[in-house]
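After the structure tokens below, expect a handful of questions from me.
Removed from the display is one protein chain of the complex; every other protein chain stays in position.
What follows is chain A.
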């Protein structure tokens, strides 16, 4: 490294993991494809440009050869420069009228000829250029270059999201609200257009490309040192599998979250490293069980998972124990039936095809037919699941079932985003929207590690605890969930209070006071406290804090800033913790001989 610039560069960026050679190669290849298009376009401009040059040269030389007469009456020709000047403004149709001297008829004849020639030449050249600019391949090449540049310039950690469907949109919105940078790749250009129309805080680069193609993934930043994770959310299992595969092979250090609805594909994904596989049907089965057994827990969980700004979901009224009717015994039906039977519930299955005949309690028939529903003895059932993969069928099943037994607990599966309003109008007890389930699950797993710990600990804490916490959250933050944020009590994030934490006398209650008036408690709700490997759910006010603790809070931005103020500014900390007013500046502190040490 004899070059001083290289030394400088390596000192600034040296700690970064260099991108792996394979991904760099792939990226190079794809970038070459982009420049190939531009070369092709240059090649296509050859003919118009040469035509223009030839017309120009012939006109200029011709004009300077045609005999003329100068003002004094002598025979004289235009010099090459004069001809070039006249031709320049004539050929470009500017028609600037300044002439060296009056033309003779012979010169006029030549000029007339060249005017027509040069107009044709220009029209040809400009026409070709405009055609090229509108060329689809050329525009794609330009868009790709712009995208590549944007991704290469990212200097913050970003997530690579493959598939910007409904789930991708929900997820991108939630992450964007948290300030997390994202790069999106989707096969459909209409989805990328939708991404560009959406108003996000940050600029989110979007590429029309195939996630199954390693080149496209590389261009989208898979090899970028700042890429912090890959999320495969396309609605095609095969594509998600190849995204998982590509990431595992090219960047084994990155976490991967992949969506699938097939257990087989999930197994194949797990063969490559340890991706986190999200199966919406599987998750929904667990959620439904939770909704039946512990409605408050379910309410809390779905509220926290829905991301910043979510409204408090209604708490369901679980039906009494009894028999359930499952319409549609596909992948979803099977998962859900297994979950319901695991809780000890009796399930009757209605399935239009005969393939499931060997099982108990299977009624073969069309579930939209009231006669078939009657055979399933809906009047004595407590719940019904409309789980076919057709929204119209599901809606009509629900309507029929409600007519027969208005007290049924109704669960439905929504397949297309466009039927959302119809399902909303039905006022169901539980609705599965696979895309939303996936988005919420991925958000919970990736946004902060503390949130994921919190969510995993929720089911074990009991329904009563969850109901209390929901009440406290509503009291502290209102019916719309504010952002969840993490605070670490270390010397970096909380330099002002770490020395006092060592004394072991500071409680959570002491800390959560307003810096303006310490009698007013901050309206931030502590959700989780982590100390080493231990986690404490919704820590009480008298919990004694220790250095190194990490906490997850729910609260509005101004409460967060107030708390951060306490953690960082010595004078504020002294006031909030002990009610002492100490000088904030070093000079004044020395002059007043006061030191912000606790006396309380």
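Quick note on the criterion: contacts are C-beta pairs under 8 Å (C-beta built on N, C-alpha and C of every residue); 3 or more make two chains touch, one makes a residue touch a chain; residues count from 1.
Throughout what follows, contacts and distances are computed from a predicted model.
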Chain left out of the displayed complex - its UniProt protein name, from "Integral membrane protein", "ABC-2 type transport system permease protein", "Methoxymalonyl-ACP biosynthesis protein" or "Germination protein KC": "Integral membrane protein"
Residue among A:42, A:152 or A:374 that touches the chain left out of view: A:42
Contact footprint on chain A, counting only the chain that is left out: 35-36, 39-46, 49-50, 53-54, 56-57, 60-61, 64, 79-82
